[in-house]
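Below is one structure, written out as structure tokens; comments come after it.
For this depiction, one protein chain was excluded, whereas all remaining protein chains were kept in their positions.
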Amino acid sequence: MRLEPVGPAISLDDAGVSLGGNAVLRGVSLEVASGEVIGIAGPNGSGKSTLLRLMAALLAPDRGHCTVLGAELGSPRSYEVRSRIGLISHVPAVIGELSLRENLVHAVRLTGADVARVDTALRAVGLEDAGDVRAEHASFGMLRRTEVARLLITRPAILLLDEAFSGLDGDAQELIDALIVRTQDSAGAAVMVSHDTAHVGSRADRILGLRGGRLEALA
Amino acid sequence: MSLWGQAAEIARVDLRIERRVGDVLRIIIPFGVVALLVFPLALGVDLATVAEIGPAVFWALGILFGMQVALRQAASDRPERRDLYALLGVDPAARFVGRTLSGSVLMLGFLFALMIAMTVLYAPDLPEGWPAPMLTAILLAGIGLTELGTLAGEITAGMRNRTALASLIVAPLALPLVIGGSQTLESLTRGAGILPWLLLLVATDLALAVAGVGLARPLEEASR
Partner (left out) sequence: MNRVRILLSTAALAVAVGVWLAFTSPVDSLQGEYSRIVHLHAPVMWVAFLAFGVTALASVMWLIRRSPRWDRIGEASAETGVIFTAVGLFTGMVWGQAVWGQAWDWGDARLASTAVMFFVYLGYLALRRATPDPESRARRSAILGVVAVVQVPLVYFSVYMFRTLHQTPSIRPDGATMPDEMLVALLVNFAAITYLFVALLAARLEVARAEDEAAVAPGLAGDSVKPPRLSEIEDV
């Protein structure tokens, strides 16, 4: 079922999340409009990854309200919006025992998309000769490119990037930039988090800071 | 994609991974057969006793070692893969069904191999007409054990000592399966009806299937 966003792509209103008895996010209020790119910078342990997982509808808030693509998080509808969200987290989400191509085919089949797009995507990210390399033997850069290929195929409405540029060469960073641009051009939204403001500075429409689980304005 | 389509795809990939890694074929089956060797050596060498306890030892080891088959997928399940499935829109119920499908194939392979080994090593005096009821009981118990293992894997997802904890959860809950399986052959030997025991197995399997599908979403939320 396709949900058309009503209002902002992401809306957090005084959201709080606790994990393991510890408050990780406190009173976070934020709106991300369609077509907007937000950068969030903060030191290690500030809650950046938890914030992204909240936006990815992988968590429900303990306090406050959150809506993503019009669906209230924690409601049954939030399960339906997940497939329209793309997340690159700091650990690549691949199945080690499968090859890079098999990982993509598996993901594509689960979404019901056309498997023929896999080879086109591998070519676009420069992995057309590396498709048979097993993920557990692939380099970090190759795994990141595979994730980009997957997101090129699934075309998420919201793109969430957790330290996505860290450890990548120029070519791979260009790919992620292209992914952000494509998402923005199709009226999607992107949120990047990083401990390094240089990664998010030039790419975002606005930058926020996250410290001790609280958002604060920066530049 | 439909729930069944997603489940079939997850099962397909699980079986492909098993073909590459080979945990069940190369490790768990030999481990189970070694356990079959250990019992009589520890008990003594009275052949009559060995033949008599054969089926019971099969069911005990089948359940205990079968847990390793059922839990092996949970043991290798990483948070990134769970997140990936969630963000690909995979219904948690489809993940349960898919894991149960692939796990059942491997479980039945393990149980049949163990049964053959037990028959050769223990030379039990099996009653006439034993294959069909015994194989039916193994099929039903194998499916039930896989469902239990998949459920236990979901309950303990993300926990540090999940494999040991999941085993502890599965073992007592598998009791109806042990009873149903072992009593099927026992009843056949005594000339009594086997239907109640097969129905016990069917009921257990159905209850676990309903629980697994119905609780899939709450379980996924609990693991985050």
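Read from first to last, the chains carry the letters A and B; within each, the first residue is number 1.
Everything that follows uses one rule, which is that a residue touches a chain if its C-beta (ideal position, glycine included) is under 8 Å from a C-beta of that chain, and two chains touch if they have at least 3 such contacts.
Keep in mind the model is a prediction, meaning the values are calculated, not measured.
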item	value
Interface partners of the hidden chain - shown chains only, full complex considered	A, B
Touch criterion as defined above, residue of A:25, A:87, A:152 or A:193 at the omitted chain	A:152
Which of A:37, A:73, A:175 or A:189 contacts the chain that the document leaves out	A:175
Residue in contact with the excluded chain [from A:90, A:117, A:195 or A:214]	A:117
Footprint left on subunit B by the chain that the document does not show	21-22, 26-27, 30, 33-34, 37, 40-41, 45, 47, 50, 120-123
Positions on subunit A where the hidden chain makes contact	117, 120-121, 123-130, 133, 136-139, 141-142, 145, 149, 152-153, 171-172, 174-175, 178, 182
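Heads up, the rule we're going with is that only the chains that are shown with their structure count from here on.
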item	value
Separation of subunit A from subunit B, taking each centre as the mean of its C-alpha atoms, in whole Å	37
Of all residues in subunit B, those that touch subunit A in their complex	1, 5-6, 9-10, 13, 16-17, 20-21, 79-81, 83-91, 217, 221, 224
Residues of subunit A defined as touching subunit B within the complex	53, 56, 58-60, 79-80, 82-83, 85-87, 89, 91-95, 97-98, 102, 106-107, 109-112, 154
